[in-house]
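What you see is the complex with one protein chain gone and the rest in place.
Every chain is named by a letter (A, B and C) in the order it is written, and numbering of its residues begins at 1.
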Amino acid sequence: MAAQQKTGVSLEDARRVIAAAEKKAQEIGQPMNIAVADEGANLVAFIRMPGAWIGSIDISQKKAFTSRAFDISTKDLAKHSQSGSQFFGIHASNDGKIMIFAGGIPLKSGDTVVGSIGVSGGSGDQDHAVAEAGVAAF
Amino acid sequence: MAAQQKTGVSLEDARRVIAAAEKKAQEIGQPMNIAVADEGANLVAFIRMPGAWIGSIDISQKKAFTSRAFDISTKDLAKHSQSGSQFFGIHASNDGKIMIFAGGIPLKSGDTVVGSIGVSGGSGDQDHAVAEAGVAAF
Amino acid sequence: MAAQQKTGVSLEDARRVIAAAEKKAQEIGQPMNIAVADEGANLVAFIRMPGAWIGSIDISQKKAFTSRAFDISTKDLAKHSQSGSQFFGIHASNDGKIMIFAGGIPLKSGDTVVGSIGVSGGSGDQDHAVAEAGVAAF
Partner (left out) sequence: MAAQQKTGVSLEDARRVIAAAEKKAQEIGQPMNIAVADEGANLVAFIRMPGAWIGSIDISQKKAFTSRAFDISTKDLAKHSQSGSQFFGIHASNDGKIMIFAGGIPLKSGDTVVGSIGVSGGSGDQDHAVAEAGVAAF
């Protein structure tokens, strides 16, 4: 079972990750926007499921950007970004591309972050759960 | 010939359109960014083929937006948008989302525009040809 | 004690400041983005250390801008910028260039601020410590 180390996220990878996340979203009955970015934080693939929020097209892509930009889930980043916490104000950086609520998770190869997934269309818990399903398929 | 009228672009439609465009891009040997938007000019699906230009992630999506925003191919819009022509300056509108060079084409149901495809990653002629292949699959 | 008063930050100064900060970052084992700005709050030099967060390219430069823009460390500015404090909302000014968390420190000649350093890539405490090492070399 010598798992091959990935150095990035291929289109094939991205489609597999999206398919797994889409399946999870269908199971929980909440249509989602799902985005996958690569090691350079650039978008590889995206889908909007039927009925998913239009405003979350942008958010899902920015959650993917954020998770790769700081190598952290946006759920965890959220904790540090509230008023009174060490990164409060980070959402004003990077020309408004930083999302500080749950739904973005890094994609790792071993300990190295090589890309990310961003999900938006439901509650924070739903978005995070769907993103996790995508991560598991990577 | 009771062709069913479409009123929009489903995710299934978008994937079929993208698959046809991707096949065309592979045939001409030029990796592309391919985006499909719906009747509201909002993104439905997107892929970046391996090796496709990073700067064209944005452009392909904006070509799709533009083609639905004005119900015209960006190749045709380009003719009216050069210095000295009637729409010169239109690229400064809509917060910079208007692309005025070839690669975006409306998706029609009968005579009605119900969505669009945007392709970016090669010459204007290549982008337009790949977009046409996508349109043919819709 | 005829210390020569500096009236600004030269490229040579900036490189020395960055080298000292880089050395500190290596010592604490956290790769950083490090930026130095001059008396006009304009960038003089910047480096991203291998593995440093992509999202912090922007933040380090904006921390440097902020520290010179208000002649204050971003750690101190943070105290006044939380919800309920006197400068809450300042991060929305200056086209999004204001960072209100630790990592930016003014560079002074005597009592006069003549430039600044901005560091981003770790916790607030780490960023501030690396910035202090840069200041000490100025």
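Here, contacts are C-beta pairs under 8 Å (C-beta built on N, C-alpha and C of every residue); 3 or more make two chains touch, one makes a residue touch a chain.
All values reported here derive from a predicted model rather than from experimental measurement.
Contacts of the undisplayed chain with visible chains (whole complex): A, B, C. The chain not shown here touches subunit C at positions 10-11, 14-15, 40, 42-50, 54, 57. Contact residues of subunit A toward the unshown chain are 7, 38-42, 95. One chain is missing from the display, and on subunit B it is touched by residues 53-56, 58-59, 62, 78, 81-84, 91-92, 96, 98-102, 123-125.
Quick note on the criterion: only the chains that are shown with their structure count from here on.
Interchain contacts link the chains end to end along an open line, per the touch definition above.
Averaging C-alpha coordinates per chain and comparing to subunit A, the farthest chain turns out to be C. As a whole-number value, the distance joining the C-alpha centres of subunit B and subunit C reads 43 Å.
With centres taken as mean Cα positions, subunit B sits 25 Å from subunit A.
Annotation for subunit B: no residues touch two or more other chains.
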